[in-house]
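I am attaching a structure below and will ask some questions about it afterwards.
The complex appears here minus one protein chain, its other protein chains still in place.
Letters A, B and C mark the chains as written, and numbering starts fresh at 1 in each.
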Amino acid sequence: MKTIWLIAAALLAVMQAAHAQNHRGGTLKLVAASSDGSIDPQVNYTDQYWQLFIVAYDGLVAFRKSAGSSSNDIVPDLATSVPAPQDGGKTYVFKLRQNIKFSNGQPVTPADVVASFERLFKVNNPNAGSWYNNIVGGDKCLTAPATCTLPDGVVAGDDGTITIHLVKPNPEFLYQIALPFGAILPAATPPHDMGTIPIPGTGPYAITSYDPQKAFILQRNPYFKVFSPEAQPDGYVNEIDFEFGVTGENAVTAIENGQYDLDMDPSLPADRLAEMSTRFPRQIYINPLLADYYAPMNVNIPPFSNLNARLAVNYALNRRDTVQIYGGKNLGVPACQILPPGFPGYQPYCPYTKNPGPKWTAPDLAKAQSYMQKSGMAGQKVTVITDDEGVDPALGTYLGSVLNQLGFVATTHVLSANIQFNYIQNTNNKVQISITLWYDDYPAPSDFLNVLLTCGQIHPGSDNSVNIAGYCNKQYDAKVQAALRDAITDPAKANTEWAAIDKQATDAAAWATLFNPKQLDFVSARLGNYTFSEQFHLLFDKVWVQ
Amino acid sequence: MIFLVLLRRLAEMVFVLFSISVLVFLIFFATPGADPAARIAGRGASPATLAAVRHAFGLDQPLPVQYGLMMKHLFITQDLTSFVNPGQLVIPAVLQAVPVTLSLVFGAAVIWLIFAVAIGVTAAALRGSVIDRSLMFLAMAGVSMPVFWLGEVANLITQARFHNTVLFSWVPALGYVPLTQNPLLWFKSLVIPWTVLAVTYIGLYSRVLRANLVEALTEDYIRTARAKGLSERQVIFRHALRMSLITLVSMFGLDFGALVGGGALLIEVVCALPGVGMLTYQALQNLDLPFIMATVMYGAIFIVAANTVVDMLYLLIDPRARGAR
Amino acid sequence: MLLDVQNLSISFRTPRGLLPVVEDVSFQLAESEILAIVGESGSGKSLTALSIMRLITDPNAIITGKILFKGEDILTLKEPAMRRLRGGAMAMIFQDPMTALTPVYTIGAQIVEQIRIHTKLPTWQARLRAESLLAAMGIADAQQISRRFPHQLSGGMRQRVMIAMALSCSPALLIADEPTTALDVTVQAQILELLLKLRKEFNSSILLITHDMGIVAQTADRVAVMYAGRIAESGATGDIFAHPMHPYTAGLLAAIPQLHGPRINAFSAIPGAPPAPHEKPAGCAFAPRCAYRIAVCAERPPLLHGPFRQVACFRAGEVA
Partner (left out) sequence: MLAFAILIVIIAACLAAPWYAQNISQSDPFASNLDGSITLAGQPVDIMQSADTGFGVTPIGPTWTQKYFLGADDQGRDVAARILFGGRNSLLIAAGATLICLTLAGLIGIVAGFSGGFVDSILARILDILWAFPVYLLAISLSAVLISRGLKLGPVTIDSDSLLIPIAIIGIVYVPYVARPIRGQVLSLARSDFVLAAVCLGVPRARILWKDILPNVITTLIVFAPLMMALNMLTEAALSFLSIGVQPPAASWGTIILDGEGLLYTRPAVAIAPGLAIMLTVVALNFLGDGVREAFDPRAKIRVQK
């Protein structure tokens, strides 16, 4: 009996291998309207490129390459295991795997790890000042990036260990180094943003060329051998071509015709969805995103300095309509609160609806009008700032229409998507209300509740002041700090705290949350083994094209 | 003589370029939301990071110094890089876009000249007839269409509505295929953009040509030409057209220069052609100052150069102008 | 007879109906003869000349009658045959030499063009011929001049060029439409002399269209006086000048200044103005201005009569 099982198992393995062999090869063709900046993984901060970086680079740890919520788990990558925090959460000790080589043939050494952490400061990583300065020596590096060293922060041992010391405990540290920013690069990588020049990595694919006007191309890394299928599987396709310059409508047509496999742009043209969903139902995949579409209201200038005005907007917004604009009821879930579903600490909560409870059902126009009356803001001029990408202009126009119905005098300004996000952050621009979208960096509630709504995230006069609503409440901040502290020792307790914080932020109505969007991927007929990670979306080392 | 004229033109060009670059520079720094440091640094960057980036890119220098640096990188060391795609060199990107725009404009120019001359001459030869009137009405309609709209409608027809009919099934997906890569596909993918771009100019040129021809045909020298025993066709082509072409050539020079210089922006955007116009458009969308600067400079050079070439051409094709100099 | 124009009428279709501009004009031109057609502007003389070349391009023009050139009616000729005649057997020079040459070609090229249409000469030979023609016109540096553009030449030079061009294919008939009007007096004389000399050398017949009685006196063998689209009187130059039989001719001649006196417009000497084509009276068109008019003048136009000397006037014999 046993032998039969063994034979069967062996057969299965052979078949699987054959299966893998069958699907191995081909070129995955991706397309987008335009490129997205530098291909330096320690610099670029876009979902589009992260999706590619994760098949080319590895950190010490990684998010698991799998579908569903398990994709939020941290697994060992270049390190042999995920270390438990020591020293009350201030020290992490990693053991580096042996015999791993970069795509240029050099072996990965602890020195590379140290250099990579220092390089985060040298290249002015966007989060150098908000995440990585927590590494001992980080603050000094911030002031003098060019000469950054972290002798007490990142320490390479003789036995292939890396010890990282933090200034204060940080429950999200592993998340922060599992992102592409934490990629381990050759120590010899120049200490500045490499822009369009590929940097060798350790993943199954290596970037071979990049031209922001044309294409981003990855091919198999000849030095790659599978060392951790969870963190870095082998990949089926031989090459990934990501071409630029084709916009929505045309990209859809091209995918229908099999010229491309996937459109990387965030939203597809809404009017084509019906046709796509009926003609090509098997080529469509829908997955929830850990993201909010929301309208931040500036609590520091009229009319939304008035709580009643903000409440009026919240009650008046028909979130079903916004989902309709986004593409239909299956593409988004109406929401009132800050945290998206699926987050740790998420508890459904919606006060701004006809029958307040866990779910939004319908707008309460009567309440909206009465709050409006109380606010005394009728007749005030309001400008909605939205960007020109995808459905955003339509959402902006809709929001303007709602404001007009409430009694404001609203117009909508459409700005280029490339400047709108910076524009709405700068307090000098006196933006009253805008439409924007926030994706999670990693699955921790603080990524929304701390990053977007605490006093420390307000930088007057700067284009980088991500607390767009300008909401600042010391008592709220204290609660956030407490939750962060508790997350290290007692995650469950922290999650209850986050739920309360979420509720407080929602009640303060600094935002009008619209809905939690879902990702719709329209893929070519030949694309198989679609695997969607909550962190990085479609995993390119999981799909096959033949 | 010609040398002096050229020298003066060159001085003028430098002056114009300088003024335009200063203008662009000032407009850029007056635009809110355009802080290059914030965009280079990425979302959520802390003030310290921002300051470091600002310093690394020289954005903390006074504006005149920044201007000087940018001009140095653009013209002298030619290693100006993008603010939005760090490391991307501006000049190669522009050079790469030029063949696309040239392909587009050359092809369209061939079409529009052929059709404009055919229509203009036909209308002038049949002046007053129904054919003349309908041709001129069509020409007027051509001039009066928003070109981006025409492009959209052409896409609708050839890419979607009638894509599966015999008429348009050969039309490839939008985009550009280099001539060197696949000449046939290059041609096929450009036919629709060529036509769309040409329509306006066919309308404009055929109307101008007809008016000129009709005027020329009343001239005494045309009667002389007829009296010499020339056929009507010879009269029109050798004498009337030759004179009318003088106006047309100068128009053509300026239009061609403007289009190659980035004026075909809308059509490039609508037809997804990665030419200079598209580059300009994206640079403006991204508010990527180095790119804006480069494309504006490039465009201005072409426009000024076109003016100069037209002046020179005038000397060549109109002997009367030679005496005047 | 080289040219025999019989009952030529030209009218135009207009919104107001048919507009007769030339009516029932007949005249003959013998070989190497100079016939002058004299008349005011609007009298139809230029149209008559153009109709002989069939250069009236207005589609609304209606031409009737016969124009026999070497016995063949050119009004019935097919266009290609007509083109062979134009510039070949018959040529024309125009009033304003400033605008009658195409500005963008050298004058050499323009002459060569004509030669090459009508002969099989290769270009270089045509060039030589053009240069010799220019030389024959009294242009000193013909080779140089042929490389010039029209705007680089004076009016007189240009008219010489025009004549050279017209004569380039040795036409049997040369039509000169006011060839000197636009020129200075001194140049005028030179051009006229040139024409006379050419008649001898080339043996061409010349139809000279003019409004200047002085020129007629100097050059023409015979004269036809036109008024309001009709020939009023025709005959040998000497006869007409000596004994005008039509009151209009008489008026014209009376107004001629004495030899080499100051030029004045002869036509203004007769009171009144010629009628516009659509205002022509039913009878004799000259009647309203005529000192000799009688009742019948208003009823029907007088017919041209007489075998050699022709007059269209009911009281032809009475005019002194």
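Everything below uses one rule, namely that contacts are C-beta pairs under 8 Å (C-beta built on N, C-alpha and C of every residue); 3 or more make two chains touch, one makes a residue touch a chain.
Source: prediction; values computed, not measured.
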item: Neighbouring displayed chains - absent chain, whole complex; value: A, B
item: From A:Asn404, A:Thr489 or A:Asn529, residue that would touch the chain that is not displayed; value: A:Asn404
item: Contact with the hidden chain (one of A:Ala33, A:Val123, A:Ile325 or A:Ala368); value: A:Ile325
item: Interface with the unshown chain - residue positions in chain A; value: 248-249, 269-278, 281, 286, 318, 320-321, 324-325, 327-331, 383, 388, 393-394, 396-398, 400-402, 404-405, 410-416, 419, 423, 429, 520
item: For chain B, the residues touching the chain missing from this view; value: 12, 15-17, 19-20, 23-24, 27-28, 30-33, 140-141, 143-150, 152-153, 155-156, 160-161, 200-201, 204, 208, 247, 251, 254-255, 258, 261-263, 265-266, 280-281, 284, 287, 292, 295-296, 299-300, 303-304
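Just so it is clear, only the chains that are shown with their structure count from here on.
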item: Chain contact graph, described as a line, ring, star, complete graph or other shape; value: line
item: Which two chains share the largest set of C-beta contact pairs; value: A-B
item: Chain nearest the overall Cα centroid; value: B
item: Centroid distance [mean C-alpha coordinates] between chain C and chain A, Å; value: 93
item: Chain A to chain B touching residues, read off their complex; value: 34-35, 37-38, 40, 43-45, 124-130, 133, 142-143, 145, 192-197, 211-214, 245-247, 250, 253-254, 257, 259, 415-423, 425-426, 428-429, 451, 459, 462-464, 466
item: Residues of chain B touching chain C in the complex; value: 128, 219-221, 223-231, 238-239, 242-243, 246, 317-320, 323
item: Touching residues on chain C, where the partner in the complex is chain B; value: 53, 55, 57, 59, 79-80, 83-88, 91-92, 94, 96, 99-106, 113-114, 117-118, 149, 151-152, 162, 165-166
